[in-house]
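Shown below is the structure under consideration.
Every protein chain of the complex appears in place save one, which is left out.
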Amino acid sequence: MSPGSVHGPGAPAPPDEPRTPAWRLLATLGSGGALAGLLLVVVYQLTLPRIEAHKAEALQQAIEEVLHDPARFDTLYLNAGQLTRELPAGADPRALERVYLGYDDAETPVGFAITAAEPGFQDVIRLIFGFDPKTGALLGMKVLETKETPGLGDKIEKDSAFVSQFTGVAAPLQGVKKGAGKGKPGEVDLITGATISSRTVVRAINRALERWRPALAAYRERRP
Amino acid sequence: MKKTTPAADFARGLWRENPVLIQMLGLCPTLAVTNTVANSIAMSLATLFVLVASSFLVSSVKRLVPNQVRISTYVLIIATFVTIADLSLEALVPTIHKALGAFVPLIVVNCIILGRQEAFASRNPVGRSVLDALGMGIGFTLTLLLMGGIREVLGNGSLLGFRLFGPRYEPWIIMILPPGGFLTLGFILLTYAWWRGRAAAAARTRELAARTRAPAAAAARAKAVS
Partner (left out) sequence: MTTPLQVAAAPHLKGEMTTPRIMWGAVGSLVPVVAAATWFFGPSALLVVGSSTLGAVTTERLLGPPGALGDGSAMITGMLLGLTLPAGIPLWMAFLGSVFGIALGKVIFGGLGFNVFNPALLGRAFLQASFPVAITTWPGRPESWAALRGDNFAFPFASPQPDVITEATPLGLRKFEGADTPLWDLVTGSTGGSLGETAGIVILLCGAYLAARNYLNWRTPVSLLATTAVLSGALHLLDAARYPPPLFMLFSGGLLLGAVFMATDPVTSPVTNRGRWIFGAGIAALVVVIRVWGGLPEGVMYAILLMNALVPFINRATQPRVFGTRLAQAAT
């Protein structure tokens, strides 16, 4: 047993023990911190590429899913109310809002992928959806992040019957109770037992479309 | 202090001084991330890694660290390993990392780890400290697996993702929600306390029986000799 640890946890040092000089305390903590920092930098550098790749892959998969496997897609940044493909000089790409424009094999645009977020039953629901401005219809929807109640609210992500409704439905959407729809365009059946979560999805899409519509229309006019 | 064997150092944490069931430490992850077996495994392996690595390092440097800054040094060591575990999980198993959320960084403040440093690793040789950490970490793992197993079977009708009862099983959703964690832990502790109470009572009965039998046996022997 080392002499310093015979006292119980948190016991004060007895008066006869020589005082440890302050420089030793500082040196211990300082060198420990420096070593820890060094180690962390190394691990961070080693893991960073894989973490970034996972994130990019997840986003790319989501875009491809809601735009139904486009040949390629462009990232368009919203700068001063205008959508641009090229980054304005000196702008930080992470600070700008963006949408993704997909193209098919013949280089014709198939539609935009837009992210949206709205507070749900538990926490903010983040999702991405594809939108075709030519027909005014949705192409698809995928939930990116949700903490909704497992087994209930998380059906907005896992219930394929609910998710598949967002393919081809005309915007703006209208959430209706299951079986209460009147066959109007834009109707989406809500999930029994998860009315709030599923209504949030509908609202998030409607709000995002409303916000993006001018910018999308302006972009289409400039590049027919 | 009593002499202990390496086997005793290791076995202590498994059952007799189980960190969750007896010491009641580390309840936050025990309640929060045991809604599926997969989450339990990831959480307890991360904790096991941090515990063993920290115990090893704390025990190796215990003579270099002045008494006054020992806790800060332990926390620094623990935090470093937690960050390594966090980054590695994110790089290797992103889905599980997402499910565990804030609870991996919170391993830093898991009382099991700091408790073992202060109570054991800082005053025992490296080998014994690592054995102790392994035992405690595996004891924690077993408890988390039990919690995760009960909660996933009842709350989702599956074990490690495999459906157990067919498609018509109605899941008890409460079991994978926070209240289910409290209920399950309560039931496990109840059973454990009941079992220990019974064991203690049985031991007392045996002892009493031995004491009453001893004079009778002595008398019988005396009779046989004569």
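The first chain written gets the first letter, and so on, giving A and B; residue counts start at 1 in each chain.
The rule is short, and it goes like this: contacts are C-beta pairs under 8 Å (C-beta built on N, C-alpha and C of every residue); 3 or more make two chains touch, one makes a residue touch a chain.
Owing to the predicted nature of the structure, the values given are computational and were not obtained by experimental measurement.
Q: Shown chains touched by the missing chain?
A: Result: the unshown chain touches A, B.
Q: In the complete assembly, which of A:L78, A:L152 or A:A215 touches the absent chain?
A: A:L152
Q: What residue numbers in chain A mark contact with the hidden partner chain?
A: Within chain A, the residues touching the omitted chain are 121, 149, 152, 177, 180, 192-193, 195-196.
Q: What residues on chain B make contact with the chain left out of this view?
A: Per the touch rule, chain B residues meeting the hidden chain are 165, 168-170, 172-175, 177, 179, 183.
Basically, only the chains that are shown with their structure count from here on.
Q: Quick one: which bits of chain A touch chain B in the complex? Just the residue numbers, please.
A: It is residues 1-2, 4-6, 9, 13, 20, 24-25, 28-29, 32-33, 36, 39-40, 43-44, 47, 50-51, 54, 58, 149-152 of chain A that touch chain B.
Q: Quick one: which bits of chain B touch chain A in the complex? Just the residue numbers, please.
A: Listed in rising order, the residues are 35, 62-70, 72-73, 76-77, 79-80, 83-84, 87-88, 90-92, 94, 118-119, 122-124, 155-156, 171, 173, 176-177.
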